[in-house]
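With one protein chain removed, the remaining protein chains of the complex are shown where they sit.
This part shows chain A:
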Amino acid sequence: MTDAKSPDGSGGAGTVTIRVALPYHLRNLAHIDGDVLLDVAAPVTLRSVLDALEARYPMLRGTIRDYGTGQRRAFLRFFACEEDWSLESLDKPLPQEVASGKEPLLILGAIAGG
């Protein structure tokens, strides 16, 4: 697990620490192993998590959300608590289990291609 939290290990003032699981190629691109820990200000939404992720790992900008439109790239999916969040609003609060760091937000590449 890659710890990208505040230096004191807490979520920091007004933030919570959440977990994100990235697909293999994006972990390689960001030079990280395992899940990412991120400090995110409440309310925790897909947008706030992705904003925090891209701020911490700028090399991922454009790889999850299209640069131009800001929309999820077509072959990526978001899952939270075993539910597909890919088509949910980016501003809808994520489940409490994800917002508390108990469960990770999963970002998956669709199984397609050769």
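Criterion: contacts are C-beta pairs under 8 Å (C-beta built on N, C-alpha and C of every residue); 3 or more make two chains touch, one makes a residue touch a chain; residues count from 1.
Just so it is clear, contacts and distances are computed from a predicted model.
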> Per UniProt, what's the omitted chain called: "BNR/Asp-box repeat protein", "Multiple sugar transport system substrate-binding protein", "proton-translocating NAD(P)(+) transhydrogenase" or "TctA family transporter"?
Replying inline: "BNR/Asp-box repeat protein"
> Looking at A:I18, A:I32 or A:A80, which makes contact with the chain not pictured?
Replying inline: A:I32
>> By the contact criterion defined above, which parts of chain A meet the unshown chain? Give residue numbers in ascending order.
In response: 2, 4, 23-26, 29-32, 55-59, 61-64, 66-68, 73, 75-76, 109-110, 112-113
